[in-house]
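Structure below; questions to follow.
A single protein chain has been omitted from the complex, and every remaining protein chain is retained in its original position.
Moving on to subunit A:
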Amino acid sequence: MALSVKAPTELRLPVPGDGPRAAVRGSDSVRRMDAPGWGMVDDGVVARLRAIVGAEHVKVDDGAVAAFARDATPLYAARPDVVVLPGSTEEVAAVMRLATSERLPVVPRGAGSNLSAATLADAGGIVVVLTRLDRIVEVDGDELLAVVQTGVTTSALASAAAARGLLYVPDPGSKTVSTVGGNVATCAGGLRGLKYGVTRNYVLGLEAVLATGEVVRTGGRLWKDVAGYDLTRLLTGSEGTLAVITEVTVALVPMPPATGTGVAYFASLADAGRAVARIIADGVVPATLEFLDRKCINAVEDFAGLGLDRDAGALLLFGDDGASDLVEQNLSRMARSCEKEGATGVTMAREVAESEALLAARRCALPALARLAPVTVLEDVGVPRPRIAEMVDRIDAIAARHGVTVATFGHAGDGNLHPTAVLDPADEDAAARTKAVIGDIFDAAIELGGTITGEHGVGAAKLPWLPARLGAEQMALLSRIKTAFDPAGVLNPGKTGSVFEPGDDGEVGR
């Protein structure tokens, strides 16, 4: 359906009544929410939370809640009324029972490294921080799986697996800080999408607490299991709107014995795009296939001085892993595919150190761009693989039209692009223009048969554009699913699944 929600000017809160909550200071030094429908975080609630998790794990001071006002999303912040750090699944369940009975918003939070304002407490209420649940329960080399509590960092899980010669595949850019629970909640991606898939492909089972306090265990230790709806997959990517994930069982794979990397330069992104198609048509499904546009190449070169070709229109990083002879063979084939499509230069790295040097070009993309200006808006869209070059052209045209600097890098293998806007503070209405750019980029992605988010999630930041991607029927279905899991609507309100209503001007709000 032809929905166009460019300027979300008329949005409704997912609660009865209009407008934002009124946050006022109560005489009891606890801020209250006077929005109709929501309960109040008063002294009684705080006392009950303290009884559940212990007084030292409940925070209500101004400064303490201020620190939890934001995640990694630029320009979004909202202070919760109270922050709790539970130490067990039972404590999470007790907090949820209290929240549902008192009708208090609950925002589950891991490390707060998401880029879609998914942990924004925009209705106030309780932020439930899960970082204390950080135990690696087991790594089983025979069953090829690991069981971890939700607050274990992605890197800690990967290290524990590596110590047993195993690989935990999903590797989001934030893996040193992000939690496994957060990765599951956002279905985090990474650099290995094409060959290996993303987080959802590695989640076997979950322990989760429903809004009403019941603890459910979905899936388990089985690769094949079709008993009932696939709730594991439903909860994966649900962004804390359906349940609070407390434990995760993940699949591991044997560590590939060898990896190899190469770099190819092209005169234009269109050439690089054709090379990507050629690589796959020639029968290789590479573990790594990343690209940088010209602006990224120059920003990286300014920042790190790696000796990249500044005149190139695009840089393609390709790589594979597996048995060493096969890796060697696939690298040569990919290099030939690039040359056939007019690569202006190809560099191969067969040693680990050389590979690392090439990968550095991709890893520095964000730091290099972040140094250009105080505010960096890292976006995330997806298009079908053959349309990457077309999409980048459109992004450049949109950015030029609005006078905003946007550089693009991303995962060429799976069509996931990261247009990154850098905002100059001297520029008066830079934020407004950047927002317009983002809206236009989403429209363009949808037009090309793509999506408004490949791996970062919807959160509060992209919810206004979700109807354009899904259509009214799916939006309504999401709301009904949400209601089935969370009848009081307390879990992460204002995000995916929250009740939406058509706005006054006929546009679909939420």
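In the analysis below, a residue touches a chain if its C-beta (ideal position, glycine included) is under 8 Å from a C-beta of that chain, and two chains touch if they have at least 3 such contacts; residues count from 1.
As a convention for this text, contacts and distances are computed from a predicted model.
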item	value
Missing subunit (named according to UniProt) among the choices "Glycolate oxidase iron-sulfur subunit", "ABC transporter substrate-binding protein", "Imidazole glycerol phosphate synthase subunit HisH" or "Dehydrogenase"	"Glycolate oxidase iron-sulfur subunit"
Residue in contact with the excluded chain [from A:Ala162, A:Leu234 or A:Ala370]	A:Ala370
Touch with the omitted chain, as defined above, among A:Val346, A:Ala431 or A:Ile481	A:Ala431
Contact partner of the left-out chain, one of A:Gly151, A:Gly262 or A:Pro493	A:Gly151
Contact partner of the left-out chain, one of A:Ala69, A:Leu234 or A:Ala258	A:Ala69
Subunit A residues touching the omitted chain (full complex)	8-9, 11, 13, 19-24, 59, 61-64, 66-79, 85, 111-113, 122, 129, 131-132, 134, 151, 153, 155, 174, 176-177, 366-367, 370-371, 374-376, 423, 425, 428-432, 434-435, 460, 464
